[in-house]
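A single protein chain has been omitted from the complex, and every remaining protein chain is retained in its original position.
As written, the chain order gives the labels A and B, with residue 1 at the start of each chain.
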Amino acid sequence: MAVITFLSDYGTGDDFVGVCHGVMARISPETRVIDVTHGVPRHDIRTGALVLRRVLPYFPAGVHLAVVDPEVGASRRAVAIRCTDENRLLVGPDNGLLSLAAQRFGGIAEAVDLERSVLRLEPVSATFHGRDIFSPVAAHLAAGVDLGAAGDPIDPRDVRTLDMPLARIEGDTLFAHAVVEDRFGNVALDIEHEELAMTGLRLGHRATVEVGGVEHSAFYAVTFADVAEGELLLYEDAYRTFALAVNRGSAAQRLRLEPDAEIRVRQAP
Amino acid sequence: MAVITFLSDYGTGDDFVGVCHGVMARISPETRVIDVTHGVPRHDIRTGALVLRRVLPYFPAGVHLAVVDPEVGASRRAVAIRCTDENRLLVGPDNGLLSLAAQRFGGIAEAVDLERSVLRLEPVSATFHGRDIFSPVAAHLAAGVDLGAAGDPIDPRDVRTLDMPLARIEGDTLFAHAVVEDRFGNVALDIEHEELAMTGLRLGHRATVEVGGVEHSAFYAVTFADVAEGELLLYEDAYRTFALAVNRGSAAQRLRLEPDAEIRVRQAP
Partner (left out) sequence: MAVITFLSDYGTGDDFVGVCHGVMARISPETRVIDVTHGVPRHDIRTGALVLRRVLPYFPAGVHLAVVDPEVGASRRAVAIRCTDENRLLVGPDNGLLSLAAQRFGGIAEAVDLERSVLRLEPVSATFHGRDIFSPVAAHLAAGVDLGAAGDPIDPRDVRTLDMPLARIEGDTLFAHAVVEDRFGNVALDIEHEELAMTGLRLGHRATVEVGGVEHSAFYAVTFADVAEGELLLYEDAYRTFALAVNRGSAAQRLRLEPDAEIRVRQAP
């Protein structure tokens, strides 16, 4: 009996999440459902996809239900996916939400379209596919139903992927982007270790961080406690990606960062 | 071993919900407790009652604990109820909170007053009956204790019900009300399918929606994606009740809706 993990943008103020738990408990009473988070910003597919990619390796392999679904009831497809690695199963809308996690687990080995799935909860509403399609399919898969019995097979290459901004280096300047922000105002960037190395910046030294034409000084540190309260730092976060933070403050506020904002990083003179 | 579902207005920012889970886990370690939501607006008995009525059919039959209790410590009764259908058990304050769900499951077959219940956690505080009365009673019932052993029998007709505004039709205009709002600003109305039909409005056509003397145009659609971003729509929501929404926006804000606001709906000319 597999575990189900559940991520969405439903929030916890309403009954959306609870009802999905109820639907799954009716279908598969023994399955444990672990909430990843329901605080993904509303309709923010990319943040949902980035969160799934980085957190799922910390969860038991099983069925991974995810719902961030701005086009619910329109023409977007509903899918269930089996990944190449660990046979992890992903269930959700086919809008790119599942694509980064699928890449992380070796790509898509098998995919089905849930449009005519016999596992759906009838009558299917036009606006709450989390309850009527995704939760029942996830629960049946966790209870042992084969993926092939959940829907009609589709070519894995037809599952939608995401367009993401790409960091690039020009001279000694790294052109990066703010990709995801947590509630503390820490901002993850799309920088890999190797890319940062190309700027010549070294741990324990200062970087110049330019946002919207304004320059800030950031200390390249191991952790928050390496800088004074209120100071900006650049660090490798707990998921091995680079991030900006303010010790006991908010980097997002300090730098007035918008999602996808371009951030130029170079060694301080 | 029955499942317990748990709804309240406690929020998740404090330890109220956690402590109730702890009390239930001590009494009945094997029982699974599923949170419906704890985001019911503080003291809003009617929203709690409406949520319970519409969501409980999606949960396994079991013990349904609900606490929205502005009169805690005063003279309102504490009750446990067995419904006619599915033997569902409801536990909570006798202030109308449980009444709509009880109707949904065929009415009340049996009810007990928990005032002198031997299942309470002594000493009972004056302000936290969720912890000291409702959670322990729910846990003992889930563990198999008979309802009759939980309290003193009362006449089911003495359990309190709710006064609700009623939609009515005059000429070609439907006088409805805003009854409950979710965090996205979607607003459920007290309109049944048959009532809307009496206005002559047909799917795919426009309605005039009048709130506080101001007229708005709403498209009667199947789902959000049927209208442009920012446009108002009238639709049958996932619980088969009619609602107003703004695609990727908030109908509550657009129409400046207060709870119980009168909303006049008619065909657009």
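Observations on the model:
One rule holds in what follows: a contact is a pair of C-beta atoms (placed from the backbone, for glycine too) under 8 Å apart; a residue touches a chain by one contact, two chains touch by 3 or more.
Note that this is a predicted model, so its numbers are computed, not measured.
The residue from B:Asp113, B:Asp132, B:Glu195 or B:Asp237 that touches the chain not shown here is B:Asp132.
Considering B:Pro70, B:Gly106, B:Pro153 or B:Gly204, the position touching the chain not shown turns out to be B:Pro70 (whole complex). Across the interface with the omitted chain, chain A contributes residues 3, 5, 7, 12, 32, 34-39, 51, 55, 58-60, 182-184, 222-226, 235-238, 248. By the touch rule set out above, chain B reaches the unshown chain at residues 11-19, 21-23, 25-26, 29, 42-43, 70-75, 125-128, 131-132.
Methods note: only the chains that are shown with their structure count from here on.
We define each chain's centre as the mean of its Cα atoms; on that basis chain A and chain B are separated by 32 Å.
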